[in-house]
Each structure stands twice: as C-alpha cells, then as structure tokens.
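A single protein chain has been omitted; all remaining protein chains appear in their positions.
Letters are used for the chains, namely A, B, C, D and E, taken in the order the chains are written, and counting of residues starts over at 1 for each.
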Amino acid sequence: MTLQLSHRIGRMASLLALGEQIELPAECVSCVGKVGTMDLQKVVASIETAAKKEGIIHPSLYRETHALYHATMEALEGVTRGSVQLGSVLRTVGLRFSVVKGKPYNEGAEGDWIAVALYGTIGAPVKGAEHEAFGLGINHI
Amino acid sequence: MTLQLSHRIGRMASLLALGEQIELPAECVSCVGKVGTMDLQKVVASIETAAKKEGIIHPSLYRETHALYHATMEALEGVTRGSVQLGSVLRTVGLRFSVVKGKPYNEGAEGDWIAVALYGTIGAPVKGAEHEAFGLGINHI
Amino acid sequence: MTLQLSHRIGRMASLLALGEQIELPAECVSCVGKVGTMDLQKVVASIETAAKKEGIIHPSLYRETHALYHATMEALEGVTRGSVQLGSVLRTVGLRFSVVKGKPYNEGAEGDWIAVALYGTIGAPVKGAEHEAFGLGINHI
Amino acid sequence: MTLQLSHRIGRMASLLALGEQIELPAECVSCVGKVGTMDLQKVVASIETAAKKEGIIHPSLYRETHALYHATMEALEGVTRGSVQLGSVLRTVGLRFSVVKGKPYNEGAEGDWIAVALYGTIGAPVKGAEHEAFGLGINHI
Amino acid sequence: MTLQLSHRIGRMASLLALGEQIELPAECVSCVGKVGTMDLQKVVASIETAAKKEGIIHPSLYRETHALYHATMEALEGVTRGSVQLGSVLRTVGLRFSVVKGKPYNEGAEGDWIAVALYGTIGAPVKGAEHEAFGLGINHI
Partner (left out) sequence: MTLQLSHRIGRMASLLALGEQIELPAECVSCVGKVGTMDLQKVVASIETAAKKEGIIHPSLYRETHALYHATMEALEGVTRGSVQLGSVLRTVGLRFSVVKGKPYNEGAEGDWIAVALYGTIGAPVKGAEHEAFGLGINHI
C-alpha cells in the first residue's frame, strides 16, 4: 500500500473546497456545495444530502453513511478547533464543502476511500467579524 | 472589516502547504518547511524556528510567539482530529507546513494576522499505512 | 484496599446494561431503565430520576447527586467517543442504563461507590442507521 | 519580556471575579459583571457587551473581538472542565466575570494583553445543588 | 439495514472483555488478550498485534488496520473518559481486551464490522488504588 501522488483524494478535496479548478482521475467521483449556518447539524446534513444525491455514497447503505459521517466530523474538528460547536458558543460558519471518493492506494485491495473538505469562514454573527477555517476528514468506505 | 478575497492568508497558506505555486501580495510574508515525526513538540518547534528565521515573527517578542503558538495548536487540531497526540497513540506524521503573515481585512486598523497550514500524512509507524491530513490555524498578531 | 471480585460494581452495571440476568450481592442496590433521545439532557435526567426513585442516591443530598452526575458524564464519554453531543451533531441514541451502588473494596473505610453503565445504539435519526455503543462511569459516593 | 509582578492582569482579573477590592495600575482598564444562565452563548455575549460598553475593547475592530472571544472560551474551559457545555448536559452557572486589559510585560513592545476571569457556581438546575467554579483566559490584543 | 439481535458484535465483544463465556455465531471471528501498562501505545499495539495474529484483520491491508485503529481509539475514550492519556497524567491500566468481527446487519451489503472492547481497572500506580473502566469502539471494515 502506497499513496499514489495522482490519487490523493484529500488533496483533491482540499483544492475543490478552496475553489480551485482541478481535473480528477477518471475513477474519482466528487461533489461540491455550500452551507452557511450556526447549526452544526445543518453542515452534517448538507454534506450527507449532497453526497447521496450525487451518487458518491449509496443512499441506503449504512456503512457508507457511517464512513461519511466520521469523515465529516473529523473535518469539523479542523474547522472548530477544540470544541465542536457553533451557535452554542456564539459563532457561525460560511463554508464550501467538497466530497471526493477514489482509490488513493496503488494496491487494488485497499479499495475506496472518502475525503470531506471544508473551507470558508468562522466568526461572530456580525458581518465581517470572521476569519478563515479549514477541515479535512478521510475514511475508508 | 471585510475579508479581502486577494488577501486571504488562510487560503494562501493552505495552497502553499498543498504544494501549489502561488503568488503572494506584496505585503505578505511566508515560509514553507517540512517535518516528519512522532513527536508533536518537534512540529511546534520546527514551525517556530522557521517563522523566526524567515523573519515572519519577531524572534524575541513573546506576543508574536504566542500568536504563532496558538495558530499552530489550532492547525494541529485539524491534523490530529480529536486527541492532540502522535506517538503516544502510536501514530506518526509527515507534514509540509507553511506560515503566512498579512493583512486580510480591508480596514488598516485590523492589522496583521498569521496563518499556519499543515498538509501531509498521518498513520501507523509502518511505511504506507497512512492517509492524508490537513490543519489550518489563524490568529491576530 | 483491594477490589473484591464478587463486588465489582462496574462489571455488574455493565452486565445489567447488556441485559444479562445477574444476582447482586446482598448489600448492593441497583436500577435499570431505558431512554431514547437526541437530547443528552434527557439521558442525564432519566438516570438521575431513576436513581432517586429507586433509593440508590439520596433525593436531596447534593454530594450524592454530584457523584452520580460525574459517573453519568463519564459513561456518556464512552457512548459519544470524542464530542459529548447527540442531536447537535445529528445523531440519536437508544440506551438501556443501569446504576449499581455497592462496596467494591474489601476495606470497609472505602465505603460506597456508584457505577453507571449505558448500552444500546447510536446513529443517524434514520431507522437502522446505527451501531452499538457502551459507556461506564464510576465514582465514590 | 518579563511579567511584572505589579501588572499581572490575570491575577487582577481573578481577584475581581472573586469579589476582592483591588486597586489597578493607572494604565489598566477593567470591568466586572454577572451572568446566570444555562446557555453558554449568553456568557460569551454578556462579556463581549460589557467589554465593549466599558471601552475595554474597540466596538468594531474584529482583532480585538477575536482576542476577547478566545480569552473567554479559555476561561470557559476552566469553568466547564472537559466538555464546554451547560444546559445541554443539564447544568447551569451563576458567574461573576471580570475583564482586565493592561501591559503585563516590562518591555513596551509586548503591548496590551487581555484577561477574562469567571468565578461563581455550576450545578444542577436545582437551588443549592451546585459547587464553585473558576476560569481564566489570557490573550494578546 | 437492521441490527440483528444475534449478531451484535459490540455486545459479544463486551461480554468477552468482561470474562463471560459466550458462543459466537459461525461467521464471527474474535480474539481476547490482556495488557497492563501506563503507556497507551502499548494498548494500541497489543490489540493490533493480536487481531493480526488471529487473522481478524488482514496483516498488510491498511484499510483494515485503519478500521481497527479507530475502533481502538474509540474504546480508549471510554476507558480514559476525557483526556486520552495514562502515564502522562499518572495513571495506569490493567485491561482485558477483545476484538470481534462479524456482520451485524441483516442486509448482506452492510458487510463486516469490527468491535473492540476493553474492560479492567484504571488508577494510580499503587496497588489497589484503582477502579473499573470500560470502553467499546465499533467500525465498518
């Protein structure tokens, strides 16, 4: 098992979340979306809905939802840095998210992995009182 | 105070950590480096040493070291996702780091801010048993 | 002070939460209940209410409520694994809980201790999209 | 950079939160207030409102709001000890807060720093079922 | 997807860790072991070594090691309750661990899942100064 440079799904998801134009390898699938909220629940739900609608994860297979959920929670650790909370500690986010599924390892048996990246702003619920934030979560699927 | 699109230091630091070639606005300063270790202390020390050597933070002003330290710890939250530990929970990292200092807001009084980005791999101390990780921390300086 | 094999209140509480039929030593008291919710508050309240109603803790002595509260919070760390949250991160639980009070140590002066165990499922608010979870908290009382 | 004994803003803020009468050095500014709530958001908002009203931080400069926010969140770590939550885990606080801004270091270039101290009670939403709690956060501003 | 009562791998792993004699469904595989240490790394390594030796996970497939690692870390959250540390905060554990792999859901496509359970004692490095602890982690594999 070795990470293939051309198939780093985390890097691809990161660039997509940052708004870069990139070309994905043929066997990768991805989606991009936006969510602005004080409610973490909505971030989780938006990503899950988009990933199911775009066919990145199976709509009714729990193991895929489970993989995506944990990747999303890990990305939220990066965004919230310390306490995974938004409105309850008086802050809000405006995020672009991306989900990329692909085979990052050169050995076929390593199968599919999923990356969730989040980039945008976090701050007080006051226009402009915000700075950038980023999160990335990766899981086998 | 409004984030200026052309001066998003978090986005710039993220792209640098991801290995992209970017051009920074004239008044921004930055550095890039690498660190591979099972010891968080070394990540913190490498970033501080590089930022001081490159003149991004003042070598003996504590308020600047303090700003950088917290930005680094926040970036490490994104990399470690849950428990800010490496070797003690049997994992190791290979990271490229970047530090960018600049004025992200259009109002001059908002002054300088600093961004620390980390991108690379985290995993077991076994070649290839690793996946990607990313972290970004931002602070006023 | 040595833990007596026959008086391990954590083991007894765990087996009760798992739905096993066990016999408790004469001086132990226990209760069992169920709670299904997206609201952590309700888990805490259900356990406290049951423990007071069954006479396991004194209904108006704060030191006993305090001991139970911390044992419950510790059990919830095991159930939530990372961020002590449910609905706010879009997940729900269906738990059987048990509380056991007894004297686990052979030296009388070690007095009473309390164990709270939780076993059930945690997952998305979608039927079946869930897996098992377990938590155990122990405190002197 | 050396902390000056007479200018320890954390110590001053702590004594003010504890209700002690102290005299502050001429160049220090401070405010004191109270907040009782099950809602963390209100603690954060009360401190920010008081600090702006008393002129301790600039009302519209984000870098100052940002510095205060992080100092407040750090103080809340001390009060909540483990999970930065109140009502969601069925507890409430009654706190006196203080904010002190000053120059704690003998070197002028170290500039202004801010301290937020919280002291009061935390406990169940039942009269008397509570114990004391304390938190202190410090940041450069 | 519905959890099958007879195939609850978390419940089986919990009972095995508690030292109960149980019979596993034909398609489940499991192992049990012991580890006593002040060093979290050793807990992680002991479980991984046992699971590989017993053929529960593939010795060189990273996706399986990754699944086991996260299940182990989640079980350690339950054991440590708050801060995933042992010796660094002056405490030690004596644990029996179990790993169970099986198909907990009635729909075949949900595939294999893995459960790691830990039960034993945690306490000061002084004989008898310890109480019970429990942790359970579950992951798709």
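Assume contacts are C-beta pairs under 8 Å (C-beta built on N, C-alpha and C of every residue); 3 or more make two chains touch, one makes a residue touch a chain.
For clarity, every value in this text was computed on a predicted model and none was experimentally measured.
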| item | value |
| --- | --- |
| Listed residues C:Ala50, C:Ala67, C:Val84 or C:Leu136, member touching the removed chain | C:Ala67 |
| Absent-chain contact - pick from D:Glu48, D:Glu64, D:Asp112 or D:Glu130 | D:Glu130 |
| Per the touch definition above, residue among C:Lys42, C:Arg96 or C:His140 touching the missing chain | C:His140 |
| Positions on chain B where the hidden chain makes contact | 39-41, 44-45, 62, 65-66, 69, 73, 76, 83-85, 88 |
| Absent-chain interface as seen on chain D, which is shown | 1-3, 8-11, 14-15, 18, 20, 74, 77-79, 81-82, 104-105, 113, 115, 117, 119, 121, 127-138 |
| Hidden partner chain, residues of chain C it touches | 1, 58, 60-63, 66-67, 70, 105, 107, 109-111, 113, 139-140 |
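Everything that follows uses one rule, which is that only the chains that are shown with their structure count from here on.
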| item | value |
| --- | --- |
| Topological distance between chain B and chain E, in contact steps | 1 |
| A-E or C-E, whichever has more C-beta pairs in contact | C-E |
| Turning angle required so that chain B lies on chain C, C-alpha fit (0 to 180°, nearest 5) | 180 |
| Rounded Å distance between chain C and chain D, as computed from the means of their C-alpha atoms | 35 |
| CA centroid of chain D to CA centroid of chain E, Å | 42 |
| Computed distance of Cα centres, chain D from chain B, in Å | 28 |
| Touching two or more other chains - residues of chain C | 82-83, 85, 88, 128-131 |
